[in-house]
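Questions regarding the structure given below will be posed in turn.
For this view, one protein chain was removed and the others were kept in their places.
By letter and in written order, the chains are A, B and C; residue numbering begins at 1 in each of them.
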Amino acid sequence: MDLAFFGVQLLNGLQYGLLLFLIASGLTLIFGIMGIINLAHGAMYMIGAYLVYDLTFRLGNFWLAILVAIPVAVALGLLIERLFLDTLYKRDHLYQVLLTFGLILVLNEMQRIIWGGDVHSVPVPELFSGRIRLTDNLQYSHYRLFVMGVCLALAGVIYWVIRHTRLGIIIRAGAVNRDMVEGLGINVRTLFTLIFSVGVALTAFAGMIAAPLTSIAPGMGDSILITCFVVVVIGGIGSIKGAFWGAILIGMAETFGAVLIPSLASMVIYLIMAAVLLVKPRGLFA
Amino acid sequence: MLHTYPKRVVVIMLVLTAVVAVFPLWGPAVFGAQSDFLMEKLTLMLILALFAMSLDLLVGIVGLVSLGHALFFGLGAYTLALASPDFSPAAIWWMVPLVMLVSALAALVVGFLVIRTRGIFFIMTTLAFGQMLYYFVNTSRHTGGTDGVFIMFRPSVELGGAVLLDLDNPLTFFYLCLALVVVGYLFLRWLTRSFYGQVLDGIHDNEHRMEALGYATSHYKLVAFVISGVMASIAGMLAAMQYGFANPAQLGWHASGEVLMMLILGGMGTIFGPILGAFAYEILQHTFEHLTPHWPILMGLTIILAVLILPRGIAGLIIDPPSRARLAKSPLLRWLKPGQAAPTSEAVKPAASAPSREG
Amino acid sequence: MKTTFKKTALASLIGAGLTLAGAATASDDPVKLGLMLPYTGTYTALGEAITNGLELAMSQHGNQLGGRDVEYVKLDSEANPSKAPQNMSRLVRGDNVDFVIGPVHSGVAMGMLRVAQQTGAVTIIPNAGLGAATNELCMPNVFRTSHSMWQDSYPMGKVAYDRGHRRVVTITWDYAGGKEDLAGFEQAFTEAGGEIIEQILVPFPGTEFQSYLAQIASLRPDAVYTFFAGGGGVSFVRDYAASGLKDSIPLLGSGFLTEGNLAAIGEAGEGVMTTLHYAETLDTPQNRAFVEAYRDAYGELPDAYAVQGYDTGMLLLQAMEAVGGDTGDKDRLIAALSNVQLDSPRGPLRFSGSHHPIQNIYLREIRNGRHEVQGIAFENLEVPDDACRM
Partner (left out) sequence: MSDIMLQTRGLTRRFGGLVAVNDVDFDVRENEIHAILGPNGAGKSTLINLLSGEFPPSEGEIRYRGRPIQGRKARHVARLGIGRSHQKTNIFPRLTCLQNCQLAARIHMGGVFGSWRSRHQAREVDERALQALETCRLVQRAHTPASAMSYGEQRQLQIAMVLATAPRLMLLDEPMAGMGREETAQVTELLKGLADRYTLVLIEHDMDSVFRLADRITVMVDGCVLETGPTAQIRASERVRDVYLGRHHEEAHP
């Protein structure tokens, strides 16, 4: 492996990892604070992508589409939390697993009713349609760099919120001990609604900015879901820092695993997860 | 008392078993030409009931929510598929022990690793191990990959050259499955009412306290994990036998999710509930598919509703019929029976002598 | 219409005798077509296109087969192989359909074939391309109106060599269908004298291709041959273009890479060359008429899937006409089916001894968002079926 090739793969792994972080961050927030396993997380990612596809063609502008789509995603999160999850907090994880499994079925089928079964795509926005040259025959889209930037910026914002705001203190406390949050005199119900909506919005937003990089197809959320679970478990449930490093680790592992050990490529992330859990049963950063 | 149910549970289950058992007698009269197909469907439901029951030991009894239980179901199917000779039937005498051995070993290894984790982590790690095997089977050269494999012959049940059971006969196979469900049920009933089951109840209620009392809880959980895995693998083996086909989709996480849904529909922790759940789930899906091409919405909403308003499932309805439950909570009953702090139907019953758990 | 065929129907009734099957062929009973196609999930679009094509063929002929009304029994296959046997069994034993039409997915096909084998149900595969269906696992009661993975990729091997490519990288998903497709290409390409310098297998159904593109760039092949389908195809073609590789290394593929997804692929697809048994731009009277009728009925251009569905309908129409609507005599029905020759929108089509279509494979290049036909890559291509015993 020559140095240039190594460098390019490093970039690919980083970019994939950052995107994974964005998708997984919502999941880990919801996990950590609310103790909810949201299997419908992948469906939210898919909905984000479909929303932006729909709105881009309706409004004729990608950025405008994202602006409109975010409130829609927040509203969806709000609706689900208030309608379904509100009564489940005191119950066993099993019920959350099943309820969100039911939600997957409903949301996937809604997608099919609204947008049909065809594969779609969103064109890369004009502003970032250029490419940089990596090697003599390989180029890299500006948009991918932009996505990396957005993911990094969001990671920074989330980190700042968690470190330096009152909300962050609550979130950190909640990840360690959920009863403590109630002890702090917080309106838990409002907090949960907020966290769930933000989590859904983050995920849907990941689907939105990833839309120009991927194909928008039914079931696109299912495969990403499991990968995100692995990221969150490796990092430590509820830890944003863990989700970040877990995502980078998995991004790198998938990228390099694909090239170096192709025979194990599909299993490599599960092997890593098993190894991590053997050494640290609660994840790397728990 | 825990795991003791009102008499009507026994009555209902016996009646249902009898109705299913004599289906070959009344089926053709009622359903005509469709009855063959329906018996096949019943057979499948019985197999799924066995599968759901095995998971109930883990989820309902011990309180370990596994999202990778299909791993063992698939393992049973693939062990049969890969160990069967191509051009002749395998003898059941070594096939069943082999399937049990393979799944027990797998359950031991997987269990050893996942038992250490709790709550969400247990869910996630079981999911991960399920997916690992799923991808392995999907990409391995020896398993037929995504296309799956055929099992050309059902195992033979012969003793000294004499055919004891002809499993190719749908009727025989149907009764075999029925018998295994009954045996499985009785086994789990015995297990949950034994002292070992009591320890599992203790772990479910308060694992920490069990440790403090002096129990090596992880050992008990591991044994339950292995028992559950072996039962699931038998169900998987039967499923693969039924159609002579094994496919990776049998061990993906969607399959694990579906069997969990059977549990919730039927009512977990009751052993008999999941049997009803498996039947209910299959019947619902069959009906919805006939009703609309958008059947997943109906299925999804059913699950959501079951979780929200019927968390104890069908079994809960049978144990505490809604009217009775309301009556039991009413001040009237409390007034009639002073001294009963929580007059549920179980508590109202006069306590039997010592810990004999009849029901 | 009913009176015209009364005589033949009566004859068939007598012919069928008093067996149970005979009862099902009474003239008044409709012919039941059991459709086992994906109507939910990832492959929904394919299931719908096939259904559309089939229904178009039927509606063009009065919705009758051999004088009997047609009744559809649609069953969502969910593209879930583990449920395939039970679903197939439901159609055959539960709904008593006369023909099973399906599936899309090769794994589902395996499960169906097992039941087809046990029940002898007449099965027509309108898409799944697993080679075994008309080779190792061939059976008299199973027909295919689509393709095999091998059939669509084999001609490209020769084309690639003729276009001057000598060192080629192949890439597909790590699953049976993909590997069969690559095998077809590899066979023809290496026979001609070319060399496959690397075969890349991507975990199924992943669509994250960046690291593989970097690998391809560093290998510097003359061309890349690929098979992906659906969302994977769209992603691969777009990522390939975005990485700039398309400027220096031509992209070749099986037609399914882009089939049905030209709009989603957009500009990135320009210049991509594929081989397939159909192109919507085929300039024949049959195809022009078909495209027009399809557009009138469904408001969109047909794709290969729609044609496969349409030809399934045409196959049934011809065969049922030949047997006079009698589905009771299986052997006669099967003989009639295997003798059908179609003047399909895709060109002439007849069936091999293993019930696989013998058909033209076209070389297509994407220009202005359409699959422009560059010529016939292989005329009347027959697939290998040495392992077929029937």
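As a convention for this text, a residue touches a chain if its C-beta (ideal position, glycine included) is under 8 Å from a C-beta of that chain, and two chains touch if they have at least 3 such contacts.
In this text, all values refer to a predicted model and were calculated from it rather than measured experimentally.
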Tell me the shown chains the invisible chain touches, ordered by label. B
Answer key for B:L105, B:A216 or B:L305 versus the chain not shown reads B:A216
Kindly note down the residues of chain B that lie in touch with the hidden chain. 1-2, 194-196, 198-199, 201-202, 204-206, 208-217, 219-220, 223, 340-342, 346-347, 351-352, 354-355
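FYI, only the chains that are shown with their structure count from here on.
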Chain centres from averaged Cα atoms put chain A and chain C apart, in whole Å, by 36
How many angstrom lie between the CA centroids of chain B and chain C, rounded to a whole number? 39
How many angstrom between the C-alpha centroids of chain B and chain A? 34
Where chain A touches two or more other chains at once, the residues are 108-109, 112, 266
Residue numbers in chain B touching two or more further chains are 135, 138-139, 294, 296
Which of the residues in chain C end up touching chain A in this complex? 40-48, 174, 200-208, 210-215, 217-218, 220, 230-235, 238-239, 242-245, 247-249, 260-261, 263-266
Can you list the residues on chain A that touch chain B in the complex? 31, 35, 37, 39, 84, 87-88, 91-95, 97-99, 101-106, 108-110, 112-113, 226, 229-230, 232-233, 237, 263, 266-267, 270-271, 273-274, 277-278, 281-283
Chain C-facing residues of chain A, complex: 2, 4-5, 8-9, 12-13, 15-16, 108-109, 112, 116-121, 123-124, 131, 133, 135, 137-141, 213-220, 223, 254-256, 258-259, 262, 265-266
